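Removed: one protein chain of the complex. Kept in place: all other protein chains.
Right after this comes chain A.
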Amino acid sequence: MGRGGSHAAPAAASPPWHALPDEVWEHAFSFLPADSDRGAAAAACRSWLRAERRSRRRLVIANCYAASPQDAVDRFPSVRAVEVKGKPHFADFGLVPPGWGAAAAPWVAAAADGWPLLEELSFKRMYVTDDCLEMIAASFRNFQVLRLVSCEGFSTSGLAAIAAGCRNVRELDLQENEIEDCSIHWLSLFPESFTSLVTLNFSCLEGDVDITVLERLVTRCRNLKTLKLNNAIPLDKLASLLRKAPQIVELGTGRFSADYHLDLFSKLAAAFAGCKSLRRLSGAWDAVPEYLPAFYCVCEGLTSLNLSYATVRGPELVKFISRCKNLQLLWVMDLIEDHGLAAVASSCNKLQELRVFPSAPFDAAEQVSLTERGLVDVSASCPMLESVLYFCRRMTNEALITIAKNRPNFTCFRLCIIEPHTPDYITHQPLDAGFSAIVESCKGLRRLSVSGLLTDRVFRSIGAHADRLEMLSIAFAGNSDLGLHYILSGCKSLKKLEIRDCPFGDKPLLANAAKLETMRSLWMSSCSLTLGACRQLARKMPRLSVEVMNDPRRACPLDSLTDESHVETLYVYRTIAGPRSDTPACVQIV
């Protein structure tokens, strides 16, 4: 190990670099932004390992089963902020049965024991109970941030425990959780002396909220920057809340509908006029078009607009969005239609992220005029556009090739053509050429979802060109094992691969077994896998956990199944924790 080459240090002038005290290295490591860089530093030598792990403050456990809670606590004793993610992504769409796992309780228990100074806890797609929340409230004297995303298993009783017990909580951020409403007025359990709230997001809560209590809370928390309301707040109350919190930076309006009355409109417009710092806006569920102009005075300052649950449509919608000249993020329903996106393209040139969601995903008869045209327009006119999620019903290779040429700077491209196997609607060809163009042009692409009619050819392109790709989602695509082989033998940076309903079988899986240990996880459902291959994979790769599930409603009798039997769902992930012990009956670890 060199000591800096030709510059030999004069004796006693300064210590050799590897004898510097830990604090120096800890300070140096604090400048490393990415956890992966810190991890690499820790692997260099023992003293760096010691210095790095003792000074690590933020920890992300991207798969709660990759390591045990005790492993995490032992290795990183000084952590102040933890994020743990549980179920695989396809759980969002109902492909993972209830009771599958991802319980937060072991993590909370280990944290309570090993990280008493913990300040931030974030759970995503995990099963969080009221007991967990009560334990959090009781265990961390300086607890400040609780973020729960796509979780379930808890109720407003748990929230009450947090409100009552966490004296210093700054952020309570509940995103898209299933929360049981126990009709407990949890908001009123924040003590009168409590003023430290900076973020309050209860938009996913279904129940009623005591508005008077909310108003008092908002009034005394002068540092409140983010407020996201639920369905229970009527429009006139929204106006009065805004008057009490004009310093707000991010607002979720919850509902935005009422019969049109001029005085209510004026009240709203005046309230918004007072919010000079408002930058991010969401909600507007059930928005009534006549009320949209109330937003006009904040449009100029908005950088983020999330109307993805807003069912409003028509000229008022387009006029409103077109006024938001500084928009960087726009999430909207396909009710905006192509002409609306054309207006966005010409008005919102700073756009970086666009998501267009389907208003009628299950109803083919519901025709909304949103096609490939809208996406082409936006990608042509918005030079900073780098992230797209787009649901539509038709696409052409030509459109995709044009988009690829215009926007080589995509980092995330997710296209969902709603009907499986839909070809180019003009040429009737598969969309291989279009998606190939995307991966060839967008060298920085990190996330890709493909759809429509696709053959193995597109996977050859993806495997060969998508060097930075970290997450790939495939559905109803490909025509042979070759497709999967191209992906697993290429895609140098692949971390997460999720596949459903593709004709991929055992051979490419086994041929690329080693690849799976370089990835976080692989999901394959409704493909052509047999149990024998899964058994072989598990034998060959002891550091992978190979989980199979056939019928989510029945126990999986693994021992009685032959090697030839079909595997409906395979979920493989690398782990240092060995096989988990909390599988439900329908899931078996091979």
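Please note the rule applied: a contact is a pair of C-beta atoms (placed from the backbone, for glycine too) under 8 Å apart; a residue touches a chain by one contact, two chains touch by 3 or more; residues count from 1.
In this section, contacts and distances are computed from a predicted model.
One chain of this complex is not shown here; going by its UniProt record, which of these names is it: "Auxin-responsive protein", "Sorting nexin-2", "GPI-anchor transamidase" or "thioredoxin-disulfide reductase (NADPH)"?
The chain we cannot see is recorded in UniProt as "Auxin-responsive protein".
Which one touches the absent chain: A:Glu192, A:Asp263 or A:Asp363?
Touching the chain that is not displayed is residue A:Asp363.
Which is it among A:Asp37, A:Asp113, A:Glu206 or A:Glu300 that touches the chain not included here?
A:Glu206
With the full complex in mind, choose from A:Asp22, A:Asp131 or A:Asp286 the residue touching the hidden chain.
Residue touching the absent chain, from the options given: A:Asp286.
For chain A, enumerate the residues touching the unshown chain of the complex.
90, 92-95, 150, 155, 157, 176, 180-184, 204, 206, 232, 234, 257-259, 285-286, 288-289, 309, 311, 313, 357-363, 391, 416, 418-423, 428-430, 432-433, 453, 455-457, 460, 473, 475-476, 478-482, 485, 500-503, 505-508, 510-511, 526, 528, 530, 550, 564-566, 568
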